[in-house]
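As you look at this complex, bear in mind that one protein chain is not there, while each of the others sits in place.
The block that comes next holds subunit A.
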Amino acid sequence: MRRLAFIIPVVLFLMVAAALGLGLRRDPSILPSMLIDRPIPTFDLPGLTPEDTVGLASSDFTGKPVLLNVFASWCVACVIEHPMLLRLQAQGVTIHGLDWKDEPAAGAEWLAQRGNPYTLIGSDPRGRTGIDFGVTGAPETFVIDGHGRVRYRHVGPITPEVWTEILQPMMDRLETET
């Protein structure tokens, strides 16, 4: 009986180690958004320049699935992602932009230099809307379905692999849903 008590620590330890071993096989960096399958937060943002009369509002997300891409002029990874977005635009994908924590003028200048892949752009200089979306950094992309619900969140630049393996199949499926 007394011997048994001395075996308890090693047994407990082996159970914990087994759980940790299984835990290694998952990836905590896949951050499921709190908003998955929920309607997007309500917002109404102005455009980048005073001349832009239309900005971006939550009411713009109806009809067909779109991407909402979070970018900023200060974001280096966005520069890397940018050509991919332009290519997607050329393929007919609708992408809305959220200029996050950025001077609107700087964002406008950045797009003027590199080309504008976005259909509509909202300026969120203080990151308020970003908070509602749970944005942790730029770039970040949300897949939003035709009913204005968040369906997927991708953290980091959209690479060709991410597009063909994750986002494109998802967009195609949503297209047939609506």
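FYI, a residue touches a chain if its C-beta (ideal position, glycine included) is under 8 Å from a C-beta of that chain, and two chains touch if they have at least 3 such contacts; residues count from 1.
Everything that follows uses one rule, which is that contacts and distances are computed from a predicted model.
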Message: Looking at what's absent rather than what's present, what does UniProt name the missing chain, "Na(+)/H(+) antiporter subunit F", "C-type cytochrome biogenesis protein CcmF", "Phenylalanine--tRNA ligase alpha subunit" or "Dipeptide ABC transporter ATP-binding protein"?
response: "C-type cytochrome biogenesis protein CcmF"
- prompt: Any idea which of A:17, A:112 or A:131 touches the chain not displayed?
  reply: A:17
Message: Just checking the interface: what residues of subunit A touch the absent partner chain?
response: 2-3, 6-7, 9-10, 13-14, 16-17, 19-29, 32, 74-76, 101, 125-127
